[in-house]
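A short worksheet on the structure shown next.
Omission of a single protein chain aside, the complex is shown with its protein chains in their original locations.
On to chain A.
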Amino acid sequence: MEGRINQSRRDFLKVAAVAAGVSAVSFVAVSRDELKKLLVPVRVEDLIAEAAEAGSPLERRAQEREAKLKQWCQAEAEKICSSMGEDSEACKEARKRCAMIKVKATGPREGVRFAMALDVNKCIGCRRCAYACVMENNQARNLGIEWIKVLEIPREEMEIVYANMHYTDAPKPNMVYVPVACMHCEDPPCTMVCPVKATWKEPDGIVVVDYDRCIGCRYCITACPYGARRFNWAKPYVPVTELNPNMHILGNVPRQIHVVEKCTWCIQRTRDGGVPACVEVCPVGARVFGDLHDPSSPIRRVIEEYGAFVLKPEAGTRPRFFYFFGPKRTPPREPGTERETGH
């Protein structure tokens, strides 16, 4: 009896050793460095602090990413140059952009609270903002990802079920155009549901995604009432000749496959004091961006002067993207083109 038990113990130990060996091998195969970095539990507060302080792990990650990106970019540029010739336009462009690549990890500024507003009366549905956003934020050209969706909604009923985002001509007099991107909600359901805390809200109100942590479960896409999040269903591709070299590690660095991304209010610009690309590019000046805490900022003026509303207030997420009906319509309404409103 005694001998048998000892025998089975020995057997058990043997099996355990083999199992441990196999799991060790498989862990090493997944890259041990990465494993060590990620094998620590984190709190969202830590992540926010990390993003805020200088010399943080985030900054280190940004530098590593920058080096890698440069390498990749130069390799791509080499390819272009050898196939199209050293003094071709594309080659020069690619070289220039590679040299300019900079990945920042700028933290939020104290006391700033960003917000954006859009004049529904002005917007003509030209979709230039969506296009500028693609270029500015290095969005995948092969996946049809666009962070901004422009909805065409019947003027008399602002109901999203009747929205059409695949219209071909605009503006139409009986329609309003409602661009929708991430609303940077005050109570974002998307960050709440993330099982691995890969996404959170920064103190300045920008909701960010850490692409290195996201596991691609797509729960946040399911939770967002504004359809703001996009998933990289395949490896995203951005031609180096169109690469925006001004990058932020939590913003527009080129994404990996199978991670979620979304509008960050151009974190790489706004944290340095600029405005988002969509605001800059809008031909009719429909967009307003600024610091909600600053009494002299345009966003405050707009809200106080016109009054603003948000989409789907019933979702209870308290968006910080406002809509308002400004003073003028562009283009002017032509008489006789209004829809019958039933009286």
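One rule holds in what follows: a residue touches a chain if its C-beta (ideal position, glycine included) is under 8 Å from a C-beta of that chain, and two chains touch if they have at least 3 such contacts; residues count from 1.
What we mean here is this: contacts and distances are computed from a predicted model.
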Candidate names "Archaeal glutamate synthase [NADPH]", "ABC transporter permease", "2-oxoisovalerate dehydrogenase subunit beta" or "Polysulfide reductase"; UniProt protein name, chain not shown: "Polysulfide reductase"
Option touching the unshown chain, where A:57, A:171, A:216 or A:274 are the choices: A:216
Contacting the left-out chain in the complete assembly, out of A:68, A:96 or A:235: A:235
Option from A:70, A:92, A:128 or A:149 whose C-beta touches the chain left out: A:149
Residue ranges of chain A at the interface with the undisplayed chain: 1, 4-5, 8-9, 11-12, 30, 34-35, 38-42, 143, 149, 151, 159-165, 180, 189, 192-197, 213-219, 221-227, 229-235, 237, 256-259, 314-317
